[in-house]
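Encoded as structure tokens, here's the structure I'll be asking about.
For this depiction, one protein chain was excluded, whereas all remaining protein chains were kept in their positions.
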Amino acid sequence: MASRRKITLDRRKVVEKILKDRGDILLVTGLGAPTWDAAAVGDHPNNFYLWGGMGGAVLTGLGLALAQPKRRVLVITGDGEMLMGVGGLATVAVQKPSNLAICIMDNQRYGETGMQETHTEHGVDLAAMAAGAGFQKYSTVYNNRELAEAIPVLYSEQGPVFVDVKVTDAPQPMTLPPRDGPMLKHRFRENLLGHV
Amino acid sequence: MAISYKLQRRKVVHQILKERGDAAVITGIGNAVHDVASFNDDPKNMYLAGVMGGASMVAFGIALAQPKRRVLVITGDGELLAGVGSLATIGVEQPKNMSIIVIDNQAYGATGNQHTHTGSGVDLVGIAAASGFKKTALITTQAELESELPKIHSEPGPYFAVVKVTNKSSPRIDAPRDGTYVARRFRAAVTGESM
Amino acid sequence: MGNKKSKNWHWSQDVHALFKKLGIEQVAYVPDGGLAKLINRCQADASIRSVVLTTEEEGVAQMAGAWLGGQKGVLLTQSGGVGNCINMLSMMQECRIPLLALVSMRGEWGECFPWQVPMGQSTIPALEAAKVIVHHVDQAEKVPETVHAAARLAFDSYRAVAVVISQRISGSGSRG
Partner (left out) sequence: MATKKKKKTDWSKEVFKVLKKADIRQIAYVPDAGHTSLIKMAVADNAIKPVSLTSEQEGIAVLSGAWLGGEAGALLMQSSGVGNVINMLGMANECRFPLLMLVTMRGEWGEFNPWQVPMGQATETVLDAAGVIIHRADDPAEIAETVEAAAKIAFDSGRMVAVLIGQRVVGFKDWTK
């Protein structure tokens, strides 16, 4: 069980820090706030935003990581989205993709529907679930010092790695990236593969 | 890489059922149905012969509706994994009268014994604990089974145990397959209302 | 259902009152904007056990258990969640277990999020394919009576019934 520690981190700043030196990583974001967070840092052709398919971000990252074993794949998603497809953690752990990193912006809320509490507000420990699923590298981040330790893990530790970042539920402006699916897909593939 | 275990699933399930008292028993799809049916066809058994991933939440709904009765889930590892988020939902809700027993042969028994994730490092007990289950156990021997039996039946839950068993199959003993019959018989038996 | 003329009236008031009258004791949901007011009312009501799910199919299974155990429940879901439930719904059909579901539509009326459109357009055909009886309602004043009729059909005639509440009523998904 996660110990009750004070949550102070601001999600926008966390995502900004994570993506500041993103290099050539491929980024998949889960629907809702993580997509707006990534867009607020700046739109990028290596970003694939899920605007739907709740529960699918981590598995989209898995398929991508298997297809592109030489590229680092980072999934940034929310706690509610992660919980909806939480069996996927077991599927990922069994596959052991060494280039896949999963980072949860865990505000313990369903942000898009009115900030209702999720299970992580009530003791469900996502990092421990990842451990149970078979992840060797997992952690929960509560402050900037822990975040500074976690960022290199996301980028370069042998995957799969799982980092649950506890962030406040303070509202953020919606910053919307492009939402046309075929355009996002074409842009992503063209930039990665040189063709659509 | 999978370790082999000695407990036999049918004996394990029979031993658990021997002391069920007036508990309601919900089975997941596949071998769990046959394991339970081979002990006896109790009207307080609800056999799910479909809906992979649904057994725990059916039991949870019953546990809320029947707070004075123990509700046991007997299911397989593949079935549990197909709906593993349910553990988090139940962990948050903390129904005291509910136990989940996973008969883990580390294979999808009904479809050709393909390995499930539990044979490749997935720790269901760890996931249950992370989901908020206060009482969890990993049972691999007869002695461990016997020491856990009283907890399965009466420890304030939600209780969760994985019983590691051999992947040898046992003879097929069918439960009644007509869902409308099984559901109405069950409901009448646990509520005392007429069908 | 009386005072719908009042400016502050919201359909969730009457539907919550109806839940009480019908003896609904379990409500399960993945939070949704269109149903938020009803969810809040249920949460505040000590006689109704509110259960937050990780995915909607859990709720179908829970409702089966509620009825098996002698209680009545209601599943509250957004249209996207319907797409997570189709296999679990086969239990309700096979066992003829009553199910009352309230579905808040997206991808239907004035939607601004294109990714919601495919599932929104599939919602009613998918429910019907799963042999769920669909009552579609697109006026707020008619929601309570529709839910009432659906509840009778569900619990008295042992059927799976979904009240599909149009996006026209909730207005969700119109930002962006």
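Note that the chains are named A, B and C in the order they appear, and that numbering of residues resets to 1 at the start of each chain.
Note that a contact is a pair of C-beta atoms (placed from the backbone, for glycine too) under 8 Å apart; a residue touches a chain by one contact, two chains touch by 3 or more.
It should be emphasised that the depicted structure is a prediction, and the values quoted were computed from it without experimental measurement.
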{"item": "Chains shown that the absent chain touches, full complex", "value": "A, B, C"}
{"item": "Chain not shown: contacting residue from B:G53, B:P95 or B:G126", "value": "B:G53"}
{"item": "Hidden partner chain, touching residue among A:L64, A:L83 or A:M105", "value": "A:L64"}
{"item": "Touching residue (missing chain; options A:V94, A:M115 or A:L176)", "value": "A:V94"}
{"item": "Chain C residues that touch the omitted chain in the full complex", "value": "57, 80-91, 93-94, 114-119, 122, 125-126, 128-131"}
{"item": "Hidden partner interface residues of chain A, rising order", "value": "26, 28, 48, 50-68, 71, 85, 87-88, 90-91, 94-95, 181-182, 184-185, 188-189, 192-193"}
{"item": "Absent chain, residues of chain B that touch it", "value": "48-53, 78, 81-84, 108, 110-112, 114-117, 172, 174, 177-179"}
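Rule of thumb we're sticking to: only the chains that are shown with their structure count from here on.
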{"item": "Residues of chain C engaged with two or more neighbouring chains", "value": "52, 54-55"}
{"item": "Residues of chain A whose C-beta touches two or more other chains", "value": "83-86, 119"}
{"item": "Residue ranges of chain B in contact with chain A within the complex", "value": "81-85, 88-89, 91-92, 117, 120-132"}
{"item": "Residue ranges of chain C in contact with chain A within the complex", "value": "30-33, 36, 39, 52, 54-55, 78, 80, 84, 113-116, 118-119, 175-176"}
{"item": "Contact footprint of chain C on chain A as seen in their complex", "value": "31, 50-55, 80, 83-86, 110, 112-114, 116-119, 174, 176, 179-181"}
